[in-house]
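Input: a single structure, listed below in structure tokens.
This part shows chain A:
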Amino acid sequence: MATVETRALTKRFEASNAVDAVDLLVKEGEFLVLLGPSGCGKTTLLRMLAGLETPTSGDVLIGGEVVTGLAPRARNVAMVFQSYALYPHLSVRGNIAFPLRAAGAHRDEIANKVETAATMFGIQSLLQRKPRQLSGGERQRVALARAVVRNPVVFLLDEPLSNLDAKLRASARDELQQFQRRLGTTTVYVTHDQVEAMGLGERIAVLDRGRIRQLGTPLEVYHDPADTFVATFMGSPPMNLMETDHVIRGFRPEHCLPREVLGDGGEITPFALTVTRIEYLGADRLIYGTLEAPNPAARVIARLPSTITLPIESGKRYEFAVRTREIKYFDRETGLKRAPTAA
Partner candidate 1 sequence: MSASIARQRAAAGRNRPWCDDEALLGRMLLAPAVIYITALVGFPFFLAIFYSLSDATVGSTTLHFVGLRNYEGILQDPTFWRSLQNAIVFTLISQALVVVLGKILAMALYGDFRGKWLVRLLILLPWVAPMSLGSIGWLWIFDPVYSIINWSARALHIFGPEIWPVWLGQPDLAMASVILVDVWRLLPLATVIILAGLSAIPQDIHDAAQVDGAGFWRHLFMINIPLVMPIMLVALLFGIVFTFTDMIVIFVLTRGGPFDTTQVIASYSFFTGVQGGDLAAGAAISLFLFPVLAAVAVVFLTLARRAEVA
Partner candidate 2 sequence: MSDGIKSVLTPAESQEETQQIHGVSRRQFVHAAGAAGLAASVGPFILPRSARAAGKTLKILQWAHFVPAYDKWFDNEYTRRWGEKNDTQVIVDHVGIPAINSRAAAEVSAQKGHDLFMFLWPAPTYETQVIDHSEIYQECERKHGKAIDLAVKSTYNPKTRKYFGFSDSFVPDPVNYRIDLWGEAGMEKGPASWDDVLKVGRKIKDKRNIPVGIGLSAELDTAMAMRTSLYAFGGSVQDQQGRVTLDSKRTLEAVKFVQALRKETMTPEVLAWDASSNNRALLAGKLSLCLNAISTTRAAENEKLPIADQLGLTKALRGPVRAIGLEHVMDCYVIWNFAENKEGAKKFLVDYIDDFLDGFKASQYYNFPCFPKTVPDLPKMLAADPHMPRGKYSVRGDVLNWATNVGYPGYANAAVDEIFNTWVINTMFAKAASGAMSPEAAIKEADTKCKAIFAKWQAKKLV
């Protein structure tokens, strides 16, 4: 188990920086998620941690030691790829054993460890099969088994669940988290899926254009976004933003409720909304609307739990409100979080 650290880590491709002076510290045994849209540099960052990509500048430290110039094999990290990258010509056993053989382990030791890893992921019965004879979920388990078999100090996971169907993904997520807790191995996990990030990460680093926009626990990142990018990237639907003079006010759709539902407890900020569309999602209702004067005509989405049965019709005007303490403020120029007081 070890810490993973980057210092001003930069990777330049062509004209732009894919990773731009990133400073990151992953604590020992931590499950850290790198979250961001495609092209944000999260995979490049992960590959630099693995040693598959050479940084343009900056350093990578594992366990406090600079490993920037070291080859992947010298870093004792394990990586699981989005495609799983199983060796197609080797059996499951051969795949799992590969890192051990590469490390020159003894035959008996290999057999033991392969057995243990296979048991951990419940794939003992598949050891003789070739990867092409496995289902997606089975392949993913083999890839994980191959990663854990030689007790690496760091796991690097590159969207390992994205090739699974939605149902499988939920249970896989659960398993993944359990085994990480059990092993306690420092883990860096790359994904573009915020649900995965929220569910798995002890901390989430939200990346955009090669920079970390925010690093924090899932709750912090969700409820206290550092800037408008994080605010709109997290959450589905994203945070509503209302631009006024020098400030941008933001609130989550689930905080935006009909005025009568909120009642009078505490300070509220009311506004009028013309409903344009209604979506029924089972547990929730999504109300799409446009703000009425005096507010600027912005689009707003409200999420009403199905417990609120108040009839709302498209095309009509309703009074909505947000508890004032739920409102976040961002600087209109920089998009950064700021104090609520108006300038």
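Criterion applied: all candidates are chains of the complex that A comes from, given by their letters.
In this text, a residue touches a chain if its C-beta (ideal position, glycine included) is under 8 Å from a C-beta of that chain, and two chains touch if they have at least 3 such contacts; residues count from 1.
These numbers were taken from a predicted model, which means no experiment stands behind them.
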Okay, in this complex, which of 1 or 2 is up against chain A? 1
Note: in the complex, chain A contacts candidate 1 through residues 47, 50-52, 71-73, 77-79, 81-89, 98-99, 101-103, 130-132, 146, 150, 156
